[in-house]
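A single protein chain has been omitted from the complex, and every remaining protein chain is retained in its original position.
So that you can tell them apart, the chains are marked A and B in the order they are listed, and the count of residues begins at 1 in each.
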Amino acid sequence: MQEEIIKGTSLWQDAWKRLLKNKLAVFGLIIVVLMTLTVFIGPILLENFAKITADGVPRDSALLKSFAPSQRHWMGTDDLGRDQFARVLQGGRISLMVGIISTIVSLLVGVSYGAIAGYFGGRLDNFMMRVVDGIYSIPYILVVIVLLSVFGGPNTPGWIKSLSVTFGGGEGMSQIFLLFFALGLVSWLTMARVVRGQILSLKNQEFVLAAKATGVSTFRIIFRHLVPNVLGVVIVYATLTIPSVMLTEAFLSFLGIGVQAPYASWGSLVADGIKNISIYPWQLIFPGVTMALTLFSLNFLGDGLRDAIDPQTRKF
Amino acid sequence: MFSFIIRRLLIIFPMVLLVVSVTWGLIRMAPGNFYSGEKKLPAAIEENIKEKYGLNEPIYMQYLIMMGNVLRLDFGVSLKYTDRPVNQIIRDHFPYSATLGIFAYLLALVIGLSAGFIAALKQNTAADYASMSLAMLGQSVPNFVVGPILVIVFSLWLYIFPPARAGGFMNYVLPVITLSAIYAAYIARLTRAGMLEVLRSDYIRTARAKGLDEKTVLFRHALKGGLIPVVSFTGPALAALLAGTVVVERVFAIPGLGNIFIQSVLNRDEPLILGIVAFLSILIMAFNLIVDISYAFLDPRIRYE
Partner (left out) sequence: MTRSSFGQARVSVALIILSLFVSSCTSSANGRFYGKTEVPKANVLKYVSGSEPESLDPQVPTGQPEARILMAMYDGLLEYHPKTMEPIPAIAESWETSSDGTEYVFNLRKNAKFSNGDPITAKDFVYTLRRAMSPELAAQNAYLAYYIKYSEAYNGGKMFVQDEKGNFLIKKDFDPESGGGEASASTIGADSGFHQFIKAPERLTVASDTFTLAKTLEGDDKLKPFFKIKASELKDSSAFVSQVNNGTDGVSRLLQAKLGNALTGCAATCDETAKQNLIDGLNKILAEESLNSAENTEGLTLSEAAKKLIGKFEAENKKIADANQKLDQEIAAAETAEDKEAKTKKKKKPLTKFFYTNRVLLEGYYSGSFAKMPLVTVKGEDMGVEAIDDYTLRITLYQPAPFFLGLLPHQFFRVVHQRTIETHKENWVKPQNIVTSGAFKLVVNKPYDQLVVEKDPNNWDASNVKLDRIEFYPLDEQTTMMNLYKANEVHATYNHTTPAAWNEVVREFKDEYLNHPEVANEYYCFNVKKFPTDNPKIRQAFALAIDRDGLSKFRKTTKPLFNFVPEGILTKYDEARTKIFAEELKANKISAEDWGKRMFDAEQARRILTEAGYPVVKDGDSWSCPTFPVDKVSVTYNTSESNKATAEFMQSQWKQNLGITVPLKNMEWKTFLPVRKVVDYQGLARSGWVGDYMDPYTFLNLFYRDPNDSSTGWHDPKFDKMLDEANKEIDPQKRFEILARAEFLMLQNQPVLPLQTQATNWIKKPFVKGMYPNPGTLHAWKFIYLERDPSKWDTQVENLMKVNDAAVDEQLKQLEASQKAFEANKPAASKPAAAKLD
């Protein structure tokens, strides 16, 4: 066991060195870190120093319109006169949360599923993989749309509502929590396949056989010994799932079933902005550039990580 | 191989029934119904409607009737568009989506393959970085942004292409470009990665060592191997294309199936939702099967028992 850890550490160090050599990936990493910090700290600073909040509607009805960028409103205002910069920051929180939490959901499902199928093999594996094949062939977006329109609004199941309340979002956020699950539940398939493949090749290695011989429980073998060994691949896929989930969220927002008012996401801001592009171009440009830049960086980072951690897998 | 195909074909039907059942359950759980509207209906009118559409039957009977329809592949008449049977709606409107999807995918293939190919050959040069950055950009900008921008530039500013509506060739130019952008980007990345891997492999080294000229090596041997990830992408891509067309259909007012599906969900138009879901599932499963079969031809290492 001792040796495993040492070897593992050097693997990660290796990967880190390789990643640093990839300029595009480093660029991506810096942007992602900066963006995350800005998005989570920015609104607090704005509120305390400039007294600007994302949902602050001006009292004077003459100000209830879209203004071009100015010194006070760096990114202009939206149709209701709300500060666009604050909204982009708040939207970023939600977009990143959608990306990250949905990816975590997909990880939880995908990794356990893949690990179990891979470890037990045989008929169970065969059956579980056929199920994955089957689900692959369902037009997933249809499922998401039906799910969101059916369970959106007041029909949100109680446990999602209470989750939302527990995490400080209040009941109003439950639509967003629903979105996390809907998106997570449709993006675990690739993860399951990849993890299964890795586990298949690992499960006959000596450290597993040793664990078995010393009577470690199956559950422990899978989740304490095997899963940590496929972490590299998992991280790579997670990094690539985040941007694709964020893009899907944007698409749903365009259809009007994604994040609901008064909350905004980059996707919903961009979807609103594109409608007014020829009149208030700043409504599209700022959220659009921010979103594209983030996705861009996440993709580069994901690619870089893949090259660094797992040079063998080059398929998507 | 043959038995593999048969097995895959056989699994399609239970899968479709399952998908349809789940969808049906979801629709029934949703509040509201197809006839609820701004004006309240007098009780008598509501009763007439319920009777007409069999909503007074016990729920299990309604389910069985629905399943019977699915098995006969006849979904009845749309509840919203009462003049039109669901099958006819699918027949009328799928061609629009298919045209869009096929041309967009072809365009994406042409652009993506050549960009990826060039990038792989000139790895780590300006051409490589440029095409890969463009590809990343294509994957980072939603197509509901690309479409309107193209419209503003080419329709409202330059007056070259019509801004919307189905029609002749000119009408399809902008929607096809819009739809293909993201796939071109993805294919370019896949091709590049696949090609790089193949170029480093033993059999290419052997071919080169044999003294074959570079053209033959690249186009006869390397390209075929580099295509495999692209082929495997086609399955999920087609599924995603169906979703992608929704946006393009809305932005360009093309009467395709994608937008009709969204509307049918918002309208709670049960037969139409079920019909489209069943149709698309069958289609995607069939495509996945074709993709799997074509693997075998592209890559001699793959065998299906």
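We adopt the following convention: a contact is a pair of C-beta atoms (placed from the backbone, for glycine too) under 8 Å apart; a residue touches a chain by one contact, two chains touch by 3 or more.
Fair warning: this is a prediction, and the values are worked out from it, not measured in the lab.
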Contact set of the excluded chain (shown chains only): A, B
From B:Trp157, B:Tyr203, B:Phe219 or B:Phe297, residue that would touch the chain that is not displayed: B:Trp157
Option touching the unshown chain, where A:Arg18, A:Arg130 or A:Lys275 are the choices: A:Lys275
Touching the absent chain when the full complex is considered, from A:Gly42, A:Pro243, A:Gly288 or A:Gly302: A:Gly288
In subunit B, positions touching the absent partner: 30-33, 35-49, 51-52, 56, 58, 77, 80-84, 89, 92-93, 126, 129-130, 133, 137, 148-149, 151-153, 155-157, 159, 162-166, 250-253, 255, 259-260, 263, 266-268
Interface with the unshown chain - residue positions in subunit A: 23-24, 26-27, 31, 57, 59, 61-62, 64-66, 79-80, 149, 152-155, 256, 260-262, 274-281, 283, 285, 288-289, 292-293, 296
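Heads up, the rule we're going with is that only the chains that are shown with their structure count from here on.
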Distance from subunit B to subunit A - Cα centre to Cα centre, in angstrom: 23
Residues of subunit B defined as touching subunit A within the complex: 11, 15, 18-19, 22-23, 26-27, 29-31, 136-137, 139-142, 144-145, 148-149, 152, 156, 186, 189-190, 193-194, 196-197, 229, 232-233, 235-236, 239-240, 242-243, 246-247, 250, 261-262, 265-266, 273, 276-277, 280-281, 284-285, 288
Subunit A residues touching subunit B - in the complex, by the definition given at the top: 130, 133-134, 136-143, 145-147, 149-151, 154-155, 243, 247, 250-251, 254-255, 267, 270-271, 274, 277-278, 284, 288, 291-293, 295-296, 299-300, 314-316
